[in-house]
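Note that one protein chain of the assembly has been removed; the remaining protein chains are unaltered in position.
A and B are the chain letters, set down in written order, and residue numbers restart from 1 in every chain.
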Amino acid sequence: MAGSIRGCGMNSVASTAVATPRVAERGLWSDAWRRLRRNRAAMVALIWILLVAVLAVVGPYFSPHPFDELDWDHMGVPPQMEAAHWLGTDRLGRDLFVRTMYGVRISLQIGLLATFVSLLIGVVWGATAGYVGGRIDHWMMRFVDVLYALPYIFIVIILSTLFERGNIFVLFFAIGAVGWLTMARIVRGQALSLKRREFIEAALASGVSTPAILARHIVPNLIGPVIIYVTLTIPQMILFESFLSFLGLGVQEPLASLGSLINEGAQEMESAVWMLLVPATFLVTLLMSFNFLGDGLRDALDPRDA
Amino acid sequence: MSGAFLKLDALRVYFSVSGGWLKPARKLKAVDGVSLEIAPGEALGIVGESGCGKSTLARAILQLVDVTAGQVVWLGRPIESLTVRQMRPLRASMQIVFQDPLASLNPRMTVGEIVAEPLRVHRADLSREQRQTEVAQMLERVGLSRDQINRYPHEFSGGQCQRIGIARAMILKPKLLVCDEPVSALDVSIQAQIINLLEDLKRESGTSILFVSHNLAVVRRLCERVLVLYLGKTMELAPSAALFGAPLHPYTRGLLASVPIPDPDLQPARLETSLTGELPSPLAPPSGCVFRTRCEFAIERCTVEVPVLEQLPDNRQIACHRWQELQLKA
Partner (left out) sequence: MTSARSNVLEIESLSVRYETPDGAVQAVADISLEIAAGECIGVVGESGAGKSQAFLAVMGLLAPNAQVAGDARLRGRELLGADPRALRDLRGAELAMIFQDPMTSLAPHIVVGDQIAEVLVVHKNMSWREARAQALQLLEQAQVTDAARRLTQYPHELSGGMRQRVMIAIALACDPVMLIADEPTTALDVSVQAQILSLLKRLMRERGMALALITHDLGVVAGLADQVAVLYAGRIVESGSVRKLLKNPSHPYTAALLRSMPRIDAPVDEPLVAIGGQPPSPRQPIAGCPFHPRCAAAPSRCTTERPELRRIDGAQVACHFPRSNSASAITL
């Protein structure tokens, strides 16, 4: 216990010596945040995404209509206030606002979860291949190449028909499982170039162990490019889900995603244009916002501009 | 201390270079049979043109590249065949400062974390607070303020980053500090600051320094002895005063003549006496004496016979067939 007593004694001395005020400390993240805030397009995009997300969660509670209620008196009506169909109804009299908000929820969930799946597989696969290198890297990346060569739309179709149709988790998994390929390539490239940086050599020269090098030196430096790619992957995933739903392979009735709503709306395009416009507007603005945010993050996290 | 402090015995580091599609790999002899000893507290300079193997030699001593043949004896113990795990505790006694100050610092770590990292590895007995105190003291020792401990590398200039790199290398009080071109990437007005800092650290801590540089003027200031490398081989090894005062090897002479002097009366003439030609490819080194293709004194013998490294009385070594004749001429 002598050690701990000495440690305690040192404690007070040390804290007076080191507890200096953090004078104008500018961390990398606060720096990036400062640059991001200056990017008007990215900030508008971020605010819009948050706004839509909040609206999707709380919006339906303000409406008197559940998402699957058939309002026999108002079938296929344009936006109106009297019956609280703020964005109109569809052919079956279901409230379009509530259905669109449910669609946004599902699209965002799928976008985030599928991205998370692809992130998990991609980072582990890519970082291992890149840092370990050699033969292991070679075979791991050949495997990725083979998967790339397969027409992935068929893989998803097969997966989603093998399992219960419209099972949302199968959909998450199916989309994420094909989305990780690019992530793995990006992460591997980053890990490869990081491995040759002098600060890794400095860590090796200090005797830092391999797990510690991965945890303290490789992974923190991967975060920047990975975050950027994530914000660009989310819209891809949303779009991909919409595409599957549009083909009828995605979310099943009475649930709706933006893709299935657009599919329905497209059939009524000539008589009831709002049925297409409402979900399409949300989809397009969300996709654009994610892309703007991704671009903004790329500029903000670029160390060359530090 | 009994036994060798640092001793290299016929050290060889070869890299295999793939010749391309279906061509056999070729051997690049980066370091080709270098032997030398460094005493505690001594500063040895390694000079030569880029591609002569000086950085590889430094990294081989630190076991950062694999040794092909020969021995590295550190504190009386051969280390060239140790495993990574066996080598780890020894790393506390040998540290390195790099050429590119910013690239050698992890951009995602604060200065405090960077300098503390060797302590985390080798001084697990220290508490967090003790570590912080040591780091703060070290930062002040290298001329930075302890207030800067929570900042990130990109907030510092090149010279300051190099001070951080030196602080990281010196925090474990190593017995050997390898400096790989530590001032070449810095602004002229900053180089002197770093040279003076290294001079002070060496004087106060008694650390041995292995100073790799192509800047002979800097080596002359800091080092007691100098090793001149050419295509991985020792050309000349001599105490600084002797080497800079009366260089024996034609390559050493040529190198010295190439160093610019800011004197308009001397420099224009010096330009014309510089070395001719360029370093041949290390993949196909010349036969005999490797320097003969650029040596104005080369004779028939130089193309066929590899000169042996001769031991001269005043602690000098030289590898040249004709050094005695040339000395008489000069």
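The rule we apply is simple: a residue touches a chain if its C-beta (ideal position, glycine included) is under 8 Å from a C-beta of that chain, and two chains touch if they have at least 3 such contacts.
Remember, predicted model here, so these are calculated numbers, not experimental data.
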{"item": "Chains on display which the left-out chain touches in the complete complex", "value": "B"}
{"item": "Of B:Val17, B:Ala39, B:Val84 or B:Leu271, the one touching the omitted chain in the full complex", "value": "B:Leu271"}
{"item": "Of B:Ser127, B:Asn150 or B:Gln193, the residue in touch with the unshown chain", "value": "B:Gln193"}
{"item": "Selected from B:Pro107, B:Gly159, B:Pro250 or B:Pro307 as touching the chain missing from the view", "value": "B:Gly159"}
{"item": "Residue touching the undisplayed chain, where the options are B:Ala217, B:Ala242, B:Leu309 or B:Leu326", "value": "B:Ala217"}
{"item": "Touching residues (missing chain, whole complex) on chain B", "value": "49-50, 157, 159-160, 187-193, 195-196, 214-218, 220-221, 240, 244, 254-268, 270-272, 274-279"}
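Throughout what follows, only the chains that are shown with their structure count from here on.
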{"item": "Euclidean distance of C-alpha centroids - chain A vs chain B, Å", "value": "48"}
{"item": "In the complex with chain B, residue positions of chain A that touch it", "value": "3, 7, 10-11, 13-15, 17-18, 20-23, 25-28, 197-199, 201-209, 212, 216-217, 220-221, 223, 303, 306"}
{"item": "List of chain B residues in touch with chain A within their complex", "value": "62, 64, 87-89, 91-92, 94-96, 98-100, 103-109, 117-118, 121-122, 125, 127, 129-130, 132-133, 136, 146-147, 149-152, 154-155, 165, 168"}
